[in-house]
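With one protein chain held back, the other chains of the complex are shown just where they sit.
Each chain carries a letter (A, B and C) given by its place in the written order, and its residues are counted from 1.
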Amino acid sequence: MSDTHAESIAFVRESSLPPAAPPEKVGGPFKWVKDNLFPTWANAILTIVALYFLYLLLSGSLPWLLNGVWNASSLSECREILDGATGACFSVISERWHQLLFGFKYPSDQYWRPTLALVLLFLAVAPVLFIDLPRKLLIFTGIYPFLAFWLIWGGPIWGPVFALLGVIVGYMVYARLVHNSFAKALAGGIVAAAIVWYVGGIIGDALRPARPLLEAVPSRDLGGFMLNMMLGITCVSLSLPIGIALALGRQSHLPIVKGICVVFIEFVRGVPLITLLFVANVMLAYFFPPGSGVDLFIRVVIMITMFSSAYIAEVIRGGLAALPKGQYEAADSLGLDYPQAMRLIILPQALKISIPGIVNIAVGLFKDTTLVSVISLFDIIGMIRGPILASTDWNGVYWELFLFASVLFFIVCYGISQYSQWLERRLATDHR
Amino acid sequence: MNVADYQEEVKMKKTVIFGALTVAGLAAGAAGAATLDDVKARGKLNCGVTTGLAGFAAPNANGEWEGFDVAVCRAVAAAVLGDKNAVEFVPTTGKTRFTALASGEIDFLARNTTWTFSRDTDLKFDFIGINYYDGQGFMVPKALGVSSAKDLDGATVCIQTGTTTELNLADFFRKNGIEYEPVPVETNAEGQQQYLAGACDTYTTDASGLAATRATFENPDEHVLLPEIISKEPLGPLVRHGDNDWGDITRWVLNALIAAEELGITSANIEEMAGNTNNPEVARLMGTEGTLGEMIGLDAEWAKRAIMAEGNYGEIFAKNIGEETPIGLARGLNAQWTDGGLLYAPPFR
Amino acid sequence: MTTLTDPPKESFRPSMLLSDTRYRSITFQVIALVLLIAAIWYLGSNLAANLRAAGLNISFQFLNNPAGYDINQTLIPYTSQSSNLQAAWVGIINTLLVSFLACITATIFGVIAGVLRLSNNWLVRKLMAGYVEIFRNIPVLIWILIIYTIMTAAMPAPSAFRGDDPASSMMLGSFAFTNRGVYIPGPIWGPGSTIVVATFVASVIGVFAYRRYATKLLYDTGRLLPMLWPSVVILLVPTIVMFFFLGMPIGLDYPALKGFNFRGGIQIGAPLIALWFALSIYTGAFIAENVRAGIQAVSKGQTEAAAALGLRSGRIMNLVVLPQALRVIIPPLISNYLNITKNSSLAILVGYADITATLGGITLNQTGRAIECVVLLMLFYLVISLGISMVMNVYNNATKLKER
Partner (left out) sequence: MAETAQMQVSDEVAIRINNMNKWYGAFHVLRDIDLTVHRGERIVICGPSGSGKSTLIRCINALEEHQKGSIEVDGTLLSSDLKNIDKIRSEVGMCFQHFNLFPHLTILENCTLAPIWVRKTPKKEAEETAMHFLEKVKIPDQANKYPGQLSGGQQQRVAIARSLCMRPRIMLFDEPTSALDPEMIKEVLDTMIELAEEGMTMLCVTHEMGFARQVANRVIFMDEGQIVEQNEPEAFFNNPQSPRTQLFLSQILGH
């Protein structure tokens, strides 16, 4: 301590200092470039290497992209137009646009149906994705699966209507009984729904119109990117409840229940999806009662759902494990029984924690739906590798088609992962 | 709305009763007896074809299937259901075709499949005849300067997996004591891509398939088929083992197409032939005489409809793969026995 | 359990099956077991009925029959006359080979990209972010197809090397990059080569021994020996000396264009390269994210604490940050390895003879034994996955933070 202060250590600040601006820096783009691109020698070399790489990439692809031909009707015509110059033949995309999106067998005058279903999909998932939207919109989310089913497959409207009615009645019965006992409510709901479905089936048969409003389309006529979307959405939504059940089973204290879940999860996670698709393709039909003939689309949905439910179960299990034990104890001490505690306290929190993980699984699964092309379903890759490349007109246009498929997948997957990151940030700042 | 759609719809309705999971409707019938009943109840014939081989089975730009194998499917549908368009074409790969048939997903497989002993016996199928006598050949670029398959020592060979050609290839090179390196491909399109990129020196498959493939090249003249045919490939449609009635129906539809050519019945003159003919066999075939249709559980005009669907064998051949088409195949072994070929339909009696 | 003060034993009532915690769990488990058995029985009886109807039977006899087809890349002896079982072994070894190679390169790609994503160089950071996002968001199947197409369409065919004025030539006269694969010189093992190899192995052990000794010396006496140069010397000098002393017993076999293809040396087939590279670069993007997350997970406080203790930045990285980051990185890394192994089943797309392509592909097609082949196939992958999971568990337990 210096002499000047020696006489008086005591000090009282009478007035607070006003905040001052930071000292002036050398600003401008030049400084930015120096700081971010050439701060050290090693970094400068890295920058130059990166620039060279970028140059190679762009000089290789840009002329090809920009010089693309959009209005030819076959590859040979494309080549004529290009006349030896580098350039893509994007006309395959415009000419086969519908086939790439809907497969080659969906009735062409009905393309508006899957398109409308896609548009409505955004409306249906919006309240799920953005919690700020009014909760009433969830009603539409509940109706959507039946609506979409009817739009895409067509046929008489009574099927989806009674299916929906069954669900509604079942839910009403469940909601009425759930205050008493979850088990009774669940059983009651299922029985009520089954009764409605049964009666509805009979009524529906009787009411069958001479000509359905929407022409029926068999599921093997589905194809293209639409098939990827449908498989992805159907399987992820079906596998969520199964995944939750598996996760709860795996966390359970009952050794047999736990054992069954562990074996199922580890088995499914241990084998590649493609072998499961082989099962769907060559084996699963043998496991259904003779003569039931479940078609390939359903068999594939079953196997992919099994696959994703095992992965989702693991994510949710992580969420369950991350919850503090106190939450379970608090629920117990208030006298909540197991279904109540799970439904009201544990699962809402565990699912919230698991959302990013579930989204990751969903993105992965959506990408993996391309594997169905290996078992001769005509998804977008199946269309490219099959009918389009096999046709005399477009034999040999790989890059344009694969680029197109890549762009589609990138848009969807990148969009979902950006959403997931937004949600993660939001949940992090949200009330805990 | 036709009968087929109506039937499909009844099926769809029932599934809704069983619950929401069964979303897409029942498809195939039982993997047991009475295929005919199933097909009739469904109103559609489920016919397995390739995923795309020009001339044999490929969807055109409108998504309609066309080709040599497709025509056989349509003839069967016309005979059984009275509508040549009442066919659901199920594309199958080399891997999936047999399971699709065995599991009842398809009723009839017309996918240039080679008739072999083990497929007929061990895999429990019945080949109902031969619609194309083929043999495995090699295609090479002219620039390679190879004139015989025996010169291919050390070559890289593109080969479609899951076919008998794969085994024939191994046998051929083994027998001649020369080496090769296989490049397995899944589809004909990929085989073509690999071959054109020079990733293999030669592409081998059925000679008819090679011709069909070469026809789609930018410069077909730069490629030659080598003279050796290294295998017998009798290609024929097949059905499940055990349903002999269904086997009979399909067998005789195919025979009717072949016999029609022999007897000079074409889709153009068929009405005339049916109306007034002195040839008793034609009359039996046309259903104006005898009860052949009844014997196989169909009506009298079954064969007439089958022939009217896409024409007789010769017409089908000419329209899809004949010399006038880009595929450009000569009749060769596939000529009528009267012309020195192997086609020989048993008598309709 | 039973003492006088215990609650009096109530006589058993059926309602206790549901209301009493002691019986309730048994009740549920019995129900679960019954449902499981019923499900298995149902599926099993359907299977039996269907097989009977189709006249098929389950038999593994076909494994001993000759396979009849050829395989282009085999590490173990195989001809078309070998059994289907041998073909399956070829497939298994090929699966393990491509998985192993891809795991190594994916790790390299991933670590580089992950570290560079944290670089303070803006351009590099963005470039790496682009790499990660593009590769993560496009299906691996498309990548495999694209890379295989690049391999076959963009690389020269062997015929391009032919002629007086060839369109392509070999690199350094000994490496040939063609659309059928890469041909590199292979070793020829002469007499005495085992001694050279043995010397090399001994040197490797020697390097580890030296480093261990140096660390021990540091701990015991505080003397820090130089590490890098002695290691290099120990590694190379004895082997080189031995090599020349024995008269250069190991030679190189250079590939050369003979007939249709290059012969000699080591051939790495195009399918293997395409699959290897596609899996590596795809999974590398995922690993990059893990690496980045791992490094970021080590809290800044750790670095500051280490710095406050006076450690220099290199040592901070080695002694404090990396051990903690690895704890975060390695579990997802191993599950990425698992994914590589499972994704290698897509070999079928490029015609690489892995287990899915041999047993699950050609053998299945040629014999028609679908159920048997698929069951064996799943069994193989299951064994591999469980094996890798076991390794992961051992690692997790070993590195678990000791906490109360």
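Criterion: a contact is a pair of C-beta atoms (placed from the backbone, for glycine too) under 8 Å apart; a residue touches a chain by one contact, two chains touch by 3 or more.
This is a predicted model, so every value here is computed, not measured.
Shown chains touched by the hidden one, complex as a whole: A, C.
Touch with the chain that is not drawn comes from one residue among C:21, C:59 or C:397, which is C:21. Among A:123, A:139, A:321 or A:334, only A:334 touches the chain left out of the display. Of the listed residues A:345, A:388, A:401 or A:416, the one in contact with the hidden chain in the full complex is A:345. Looking at subunit C, the residues touching the absent chain are 1, 3, 5-7, 10, 16, 19-22, 24. Within the complete assembly, residues 179, 324, 326-327, 329-330, 332-337, 340, 344-345, 348-349, 352, 431-432 of subunit A touch the chain that is not shown.
Here is the rule we use: only the chains that are shown with their structure count from here on.
Note on interfaces A-C and B-C: more C-beta pairs are in contact across A-C. Subunit A and subunit B, compared by their mean Cα positions, are separated by 40 Å.
A separation of 43 Å divides the Cα centre of subunit B from that of subunit C. The set of subunit C residues touching two or more other chains comprises 50, 53, 149, 153, 348-349, 364, 370. The set of subunit B residues that touch two or more partner chains comprises 30-32, 95, 99, 103, 186, 193. In the complex of the two chains, the subunit A residues touching subunit B come out as 76, 79, 99, 104-105, 108, 149, 153, 155-156, 158-160, 162-163, 167, 194, 197-198, 200-201, 204-205, 208, 210-212, 215-216, 218-220, 234, 281-282, 285-286, 290-298, 301, 374-376, 378, 385-387, 389-393, 395-396, 398. Taken in their complex, subunit B has these residues touching subunit A: 1, 5, 8-10, 12-32, 51-54, 58-59, 61-63, 88, 90-93, 95-96, 99, 103-105, 186-190, 192-193, 196, 215-216, 218, 326.
Contact residues of subunit A toward subunit C in the complex are 36-37, 39, 43, 46-47, 50-51, 53-54, 253-257, 260, 266-267, 269-275, 278-279, 282-283, 285-290, 363, 367-368, 370-371, 373-374, 381, 385, 398-399, 402, 405-406, 409-410, 413-414, 417.
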